[in-house]
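Here the complex is missing a single protein chain, while all its other protein chains stay put.
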Amino acid sequence: MSNKITPLVATGNQTLSSNPDAARAALAAMWAVRLFEEAVDSLFARGLMHGTMHLSIGQEASAIGACAALRESDFITSTHRGHGHCIGKGADLTRMMAELLAKQTGYCRGRGGSMHIADAATGNLGANGIVAGGIPIAAGAALAQKLQNKDNVVMCFFGDGATNEGAFHEAVNLAAIWDLPVVFVCENNKYGMSFSTEKSMKVDNVADRASAYGIPGVTVDGNDLDAVYAAAQEAVDRARRGEGPSIVENITYRWKGHSKSDKNLYRTKEEIEQWKNDDPIEQFQDKLESLGTLSRDEMTALAADVRDKIRIAIQEATTAPDSDPAELLASVFRQVNS
Amino acid sequence: MSNKITPLVATGNQTLSSNPDAARAALAAMWAVRLFEEAVDSLFARGLMHGTMHLSIGQEASAIGACAALRESDFITSTHRGHGHCIGKGADLTRMMAELLAKQTGYCRGRGGSMHIADAATGNLGANGIVAGGIPIAAGAALAQKLQNKDNVVMCFFGDGATNEGAFHEAVNLAAIWDLPVVFVCENNKYGMSFSTEKSMKVDNVADRASAYGIPGVTVDGNDLDAVYAAAQEAVDRARRGEGPSIVENITYRWKGHSKSDKNLYRTKEEIEQWKNDDPIEQFQDKLESLGTLSRDEMTALAADVRDKIRIAIQEATTAPDSDPAELLASVFRQVNS
Amino acid sequence: MTDRLITYSEAIREAIGQAMEADPSVFMMGEDIGVYGGAFGVSGDLYHRFGAERIRDTPISELGIVGAAVGAALVGMKPIVEIQFSDFTAQAMDQIVNQAAKIHFMLGGELSVPMVLRAPLGSGTGAAAQHSQSLEAWFAHVPGLKVVMPATAQDAKGLLLSAIDDPNPVMVLEHKLLYKTSGPVTEAAIRTPIGKSAVVREGKDAVLVATGVMVSRSLEAAEALAEKGIQVTVIDVRTLSPLDMEPIEQAVAATGRVLLVQEAPKHVGFMAEVSARLAESKSIYSLEAPIKRLCGMDIPIPYAPQLERAVVPQIPNIIDAVVELMQEP
Partner (left out) sequence: MTDRLITYSEAIREAIGQAMEADPSVFMMGEDIGVYGGAFGVSGDLYHRFGAERIRDTPISELGIVGAAVGAALVGMKPIVEIQFSDFTAQAMDQIVNQAAKIHFMLGGELSVPMVLRAPLGSGTGAAAQHSQSLEAWFAHVPGLKVVMPATAQDAKGLLLSAIDDPNPVMVLEHKLLYKTSGPVTEAAIRTPIGKSAVVREGKDAVLVATGVMVSRSLEAAEALAEKGIQVTVIDVRTLSPLDMEPIEQAVAATGRVLLVQEAPKHVGFMAEVSARLAESKSIYSLEAPIKRLCGMDIPIPYAPQLERAVVPQIPNIIDAVVELMQEP
């Protein structure tokens, strides 16, 4: 019995907000990310979850708008802040929760936790605990599509801070010279942990770095779902046509601290408040209402429905068996005849 | 008894070719690089030298024009193709030859060979066998100048191929955000071993990559000594004024194979011949003659004088003692009280 | 020795502060070491005491940072680099191994690299396989690097100050689980010599040789064993390279039984070297039992707490292993 939200719907060169089905799916997905992470945050606060946690609350439009441009057969690589990408690509909420709760039924059988959720079935090649670690992997998965004569696209998520790693440079260059079908989605939330983009780079936007590789780079309001989707769709189409990679930069903000150890000493309360007023979900709901795409009641019902799915995820995951130490030794290598 | 050429002379915003002393020094230096490497090439061919060898014949104007913009107290980091940089910064020809001949009197006491010549006395922080390995080191040496409130500049040499390494990206970014006094000199000889710049990057020039770091980048004819000097001097002055790093790209060409194992299968005889017609030394001599800065006779005498220095270098180095295995174990670490 | 108790983190911070006050060429680079105070809070208030120039926040560029430290060290500075998790030294291996470790020798001896690289290693925090490794064996295998692993607050301070004094590159591998543990630490800028193992408990029946967090676990196991009437000597290796075998060989000669305890995976780990040194020396003749190792399993560190505990030695495992050892042959 799966516990998923309805798949995202692409709308080509239309906006998501203009299409009721697409709008419903995208809004539900954003709620799912928000509510999943709020639940996780409180489980953590109540000592029911261990390890550390990187929440993307406030960045929902970036993950969901970008994933809306993908087909089921497309792939993603994700980051330490990956719950949104995972849900956007269609992951099961119970298996995600089970992983965070270190259960045998989790996506990684309790071996990976929040930073390593992968889901082969939905083309999620994995979150990554290494900043920029997924970027060369995305380029390679895209190379494979080319070598296999498939028209799938790989969407590679990473943060602003990741663009200062050598891995970013080498991988984007490889994708560029080989015209690989990959879309580099930079979720620029203004900080790499405590280090601001003003300090970490001398250019205004990460997209300005695209010129070094001879590929397109665009910067969009990452809290505007329609804007994110439009930019992502264009880059995905370009990649699928075999015209090579692009960088899409979504300007957004994380409401919560970087991780559990963050005291927010590097940014002001005012800045955080200001960004909270730019809530991607609120924004999208207001737009849907004013466009008449969905009514407030529909939206309220939809949010309530997602809330139930999260509740179910917690229930099912909590009662699932703990992951099993007995199988560890045999799990390091894939057995040669399997 | 040292065996050096006369130090290079900077001419500010004048050209080197317009100044007899500067022209003489620069021409002698280019001849020193050319003749040193021709000598090394034949020693190698005659089996009198072992290991491998990366010759910069054809690229002399790049190394010498750039080094002419430096003060004695400035620093350089060099590459596997570093004989020119080494000579440009004022190295002793006998000690260089002795190192290649694996002698105790060599710059590295026979431990490093061609790829690792360093000369603390002239601010040469070392050639490097690792492509792009010297770039972060140069940034760090420049950071030290800043922290020590010195106005020295670090000139960092590397090839076109090196710009595809993550080390290039990370180091140039560090230098940019911290406004470090470093000049990144890319010697673009069209190939990284066998891989052409057309294939290795999607931009036309390495200098196009400067925009990703918010720093200036210029591309010059690397076989035109005056052009190289002018670009280098501007970048050095800028760095010394505390205005940060630049990328100076010298378009040039190596006449010889990449190393001893190269069969030149990746480029045509025609291409090689064509570039040989663009000999940086010839070019400069013609210019000096037409400008009347130096006469042909003076230039011939000067070249003969350099040839003697190379002959002396070979003689002295050949008769020097072989490097001594006995001292190895005690040489891995600097002794704590030394 | 003082009876002032401070934490392992505080001891490290105190060492850095004292070194920076004493020597203007000492400075620190790393990710989020400034106003954030460090991922594990080690740099703490140093940023406010010494400012942004000397407590230098960097972009996420491990290779670049370590390379910059090498370059700064070559021209007279004494950089201390903090790598947020020792797992990320993987990003910087070229500068650590091909540059820092080799420059002094390879370039002929004139130049040297007085650099300190601090990095937290180890499991136990639920951070999973990419944030929990113990990679000390890699560095100990590299000629030109010195490698220390402080197991107490006092040594965290003393070994770091010695590392800063040292004209060569030194890897200081700290254990995450020790940061919040307290111990007596001398207030003065004391040095713990690099290259000296320490006997931290004496017993006549067997020897436990340990590194990092396994030292305190071995001491606790020793307490429990004493109640069973088994008296064990515990040796804290402290410096993995250069390795001081003397106290280990003496203790083995005296007891004839030895258990080597490390958190890192067993295969080709550091304790294999200790075992091999004993087996190729005269110590082998005084053995009354095989040279046993108790190590981490050859498995990436898992996230689930019960799995994570299962793959590295815990106190009961040490106790059992010693009891078994006493029954050999």
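As written, the chains take the letters A, B and C, and residue 1 is the first residue of each chain.
To be clear about the criterion, a residue touches a chain if its C-beta (ideal position, glycine included) is under 8 Å from a C-beta of that chain, and two chains touch if they have at least 3 such contacts.
On a predicted model such as this, the values are computed, not experimentally measured, just so you know.
> Give the residue, chosen from A:9, A:143 or A:272, that touches the chain omitted from the document.
Answering carefully, the residue with contact to the hidden chain is A:143.
> Of A:107, A:158 or A:229, which sits in contact with the chain we cannot see?
For the chain that is not drawn, the touching residue is A:107.
> Would you indicate which residue among B:22, B:118 or B:132 is in contact with the undisplayed chain?
Considering all chains, including the one not shown, the answer is B:132.
> Go through chain B and note every residue touching the omitted chain.
Touching the missing chain: residues 50-52, 102-103, 108, 110-113, 115-116, 128-133, 161-162, 164-167, 192-195, 199-201, 261-263, 265-266, 322-323, 325, 328-329, 331-332.
> At which residues does chain A meet the chain that is not included here?
Given the touch definition above, chain A has residues 75, 77, 106-109, 111-112, 116, 118, 120, 125-126, 128-130, 133, 135-145, 147-148, 154, 166-167, 170-171, 173-174, 177, 331-336, 338 touching the missing chain.
> Pick out the residues on chain C that sit against the missing chain.
The list for chain C reads 87-88, 90-91, 93-94, 96-98, 101-102, 105-106, 128-130, 137-138, 140-144, 240-241, 243, 264-265, 267-273, 275-276, 278-282, 284-285, 287, 290-293, 297-300, 302, 329.
We take it that only the chains that are shown with their structure count from here on.
> By Cα centroids, which chain is closest to the centre of the whole protein?
Smallest centre-to-centre distance to the global C-alpha mean: chain C.
> How many angstrom lie between the CA centroids of chain B and chain C, rounded to a whole number?
Spacing between the chain centres: roughly 41 Å.
> Using mean C-alpha positions as chain centres, tell me how far chain A is from chain C in Å, no decimals.
37
> Could you list the positions in chain A whose residues touch two or more of the other chains?
Within chain A, the residues that touch at least two other chains are 164-167, 199-201.
> Mind pulling the chain C residues that touch 2 or more other chains?
Within chain C, residues 58-59, 61, 63-64 contact more than one other chain.
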